[in-house]
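The other protein chains are all here in position, but one chain of the complex has been omitted.
Coming up: chain A.
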Amino acid sequence: MLGTGLLLYMLSKEIYVVNHETIAGASTLIVLIYAIRKFGPQVGAFADKLNEEKVAKAQEVKDTAINSLKQAIADENKEQWRVEGRNYLFDAKRSNVVMLLETNYRERLLHVYEEVKKRLDYQVNLQHVIFRREQEHMVNWVEKNVIQSLTAQQEKESIAKCIADLKVLSKATHASL
């Protein structure tokens, strides 16, 4: 309202003179308004896109940092859980080693026992052998002495007796058949 009134007043009183500059201004105005209407939104959208890209880059940096830190926390937790599990591993390994040691000890014990038994068996066998030799020697000596003591006459007499006994026995057998 005020603008229209002011403009008309200035024009009618020739305070604002209409000269060539007015026409020039009018043509400039027309060109400018046309350009702004046509390209204004595009330029605005472009400027917004540029800013959006900047913000997205900064955001991406922040997100990457946060994600990497979260990943680090998860890894740390996993490592802590692993450390707890490691105790069981150590216990298993320890018992394994103890078993191995014991097996070794038992084996060696067995070995010692066998060695000792072998030596004792040897001594026992040795005693047996000596005893048997002595026995045989004694028997041989007795036999030799007995045979030496047997004279020839007694030999003949025993043989004749054996024959007479045999005849009697054979007669007895014939009779029983």
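Just so it is clear, a residue touches a chain if its C-beta (ideal position, glycine included) is under 8 Å from a C-beta of that chain, and two chains touch if they have at least 3 such contacts; residues count from 1.
Convention: contacts and distances are computed from a predicted model.
A.B. asks: Considering only the chain that is not displayed, what protein name does its UniProt record carry among "Translation factor GUF1 homolog, chloroplastic", "Coatomer subunit zeta", "Proteasome subunit beta" or "ATP synthase subunit a"?
C.D. replies: UniProt lists the chain that is not shown as "ATP synthase subunit a".
A.B. asks: Which one, A:Asn51, A:Thr103 or A:Asn140, makes contact with the chain that was left out?
C.D. replies: From the options A:Asn51, A:Thr103 or A:Asn140, the contact with the absent chain belongs to A:Asn51.
A.B. asks: In the full complex, which residues of chain A touch the absent chain?
C.D. replies: Residues 18-25, 27-28, 30-31, 43-44, 46-48, 50-51, 54-55, 58 of chain A touch the chain absent from view.
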